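Here is subunit A:
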Amino acid sequence: MTVDALAAILLIPAVSAAILALMPDYRLTATLNVVAALFTFLTALSLFVVEPVSGQYLLVDDLNKVFIVLTTFVGFTTSVFSASYIGHEIETGRLTPAFLRFYHAMYQTLMFAMNLALVANNIGLMWVAVEVATLTTVLMVGIYRTHEALEAAWKYFILGSVGIALALFGTILVYMAARPVIGEGLDAMTWTVLVTRAAAFDPALLNVAFVFLLLGYGTKVGLAPLHAWLPDAHAEGPTPISAVLSGLLLNVALYALLRFKMMLAVSVGTIAPGPLMVVMGLISVIFASLMLYRRRDIKRMFAYSSIEHMGIIVFAFGMGGPLANFAGLLHMTMHSLTKSAIFFAVGHVAQVKGTQKIADIGGLTVTNPVLGWGLMLGVIAIVGLPPLGIFMSEFLVVSSTFARAPWLAAILVLGILIALGGLLMRINLVMFGAPKGVTKPAEASYVPMFTHLALVFMAGVYLPSALVSGFQNVARLLG
Partner candidate 1 sequence: MQHSLEFDVAHLLAGSLVLASFMMLYQDRLYSLLNVYALHAMVLALSVAWQALVQNAPHLYVTAFIALTFKAIIIPVALHRIIVRLGIHREIETAVGVGLTMMAGIGLVALSMVVMLRVTPGADALAREDLAFALSVVLLGLLIMVTRRNAVSQVVGFMSLENGLVLAATGAKGMPLVVEISVAFSVLIAFIVIGIFLFRIRERFDSVDIQALDRFRGERR
Partner candidate 2 sequence: MRMIHDLVSQGAEMLLVLLLAPLLTGFVRKVKARLLRRQGPPLLQPYRDLVRLLRKDVVLAVNASWLFRAIPYIIFAGTWVAASLVPTFGSGLMFSWSADLIAIIALLGSARFFLALAGMDVGTAFGGIGSSREVMIASLAEPAILITVFAVAMIAGSTQLSTIAEFMGSSAVGLRVSLGMALVALIIVAIAENGRIPVDNPATHLELTMVHEAMVLEYSGRHLALIDLSSQLKLLLYLSMIACIFIPWGAAAPQATILSLAVGALTYMVKLTACALALAVFETSIAKMRVFRIPEFLGAALMLALLATLLRFVSGSL
């Protein structure tokens, strides 16, 4: 029974992917896509009820439970959004039904891959899963087959596969480090074993391994200076994919990093992975926030803001300690919800206005009040203004850092401020002023967007104690 829940999370997407690949009618596929995502989400929820025993290949613990539920939930809402979104794409003829079949199949494959990466108990398996996810997204980014889309996909692909290679090398090194202690065979690649025995591993080897893993998976996380694929992939791919990328894939890669960080935390004599993460985090924050100012494409702008927030999260985990880790987890959750909500809104905006160029969009709160204020709320949330969740996590990150390393905190605060300035400067004229561009009524469901925003708002005001205790356990695990 218990194993079923775990297996189901993987099987449902896999099977439905296979089915969707064969089904001709796109409306049907869209609905089926939603249904599949919903079931996956429900099974994921069931993990809280009955804790499955983790086998040699799959495992469930507090850490990945959080990630799984988040992933499946956002996956579900995004599928709802994409159902309404893709229909419009068909009408405008940007996509052909043939491609759409492929699209939905790929969507489920992506879900499968990400879930696999999250539940994998084997570093090799996890690596495979992350790479499958990457490749599927590469294909989906290129789906519009415009110059820019192909170029973005190509960039994503080249950089991504280099990341793949580096990550694999790191994985091999970890095995090499584990083998003398644990002995040959699967055990030397199994999380549950690795974490317990990591103390005895060769620190020097682990260091090299972590460098490669940080760069390999860091490429997926989109840390500067490995970020280059991220903005274009977000800007040129279909918006649901942008939402999934920002909301989920980055998290999955981050999850992988966290796993390895846990392992290194156990081992003595390794250089603490903390400083590396802190430095890369800060670089990403400052860099991304400066990049916000000159953006002309609204989706690309929010992509950069994703880089910034990933920087904050990595910074928090790099600082370590229960409070900072808690903040990091919270920030990660809030960011996935908010950013995907923003991308939903942006998708609708792009469809209403027929463009993604900031200069061509204006007075949105006049022409489409609901959409406009929805997006505004999302932006307010993402720049970290109360009473929304991100304010809380940023409060925790900064104040917990300040006690230990004031200067780092000051730099972080500076970055946050710069980012706020950039985003608001760009978004102001999109929202207010005289309406610009075509003004069509948006025919789309705002349910996903406002669901996310409502959750974010709730988290900003009141965190359910169950969630808190769960996060606190995880924070303790992360050390």
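Basically, a residue touches a chain if its C-beta (ideal position, glycine included) is under 8 Å from a C-beta of that chain, and two chains touch if they have at least 3 such contacts; residues count from 1.
The set was built so that all candidates are chains of the complex that A comes from, given by their letters.
Keep in mind that what you see is a predicted model, and the values were worked out from it rather than measured.
Participant: Using the contact rule from the top, which of the candidates 1 or 2 touches subunit A in this complex?
Facilitator: None of the others touch subunit A; the one that does is 1.
Participant: Please name which positions on subunit A make contact with candidate 1 in the complex.
Facilitator: Where subunit A meets candidate 1, its residues are 124, 127-128, 131, 135, 138, 142, 145, 147-148, 150-155, 157-158, 161-162, 164-165, 168-169, 171-173, 175-176, 179-180, 184-186, 188-189, 202, 204-205, 208, 231-232, 235-236, 295-297, 300.
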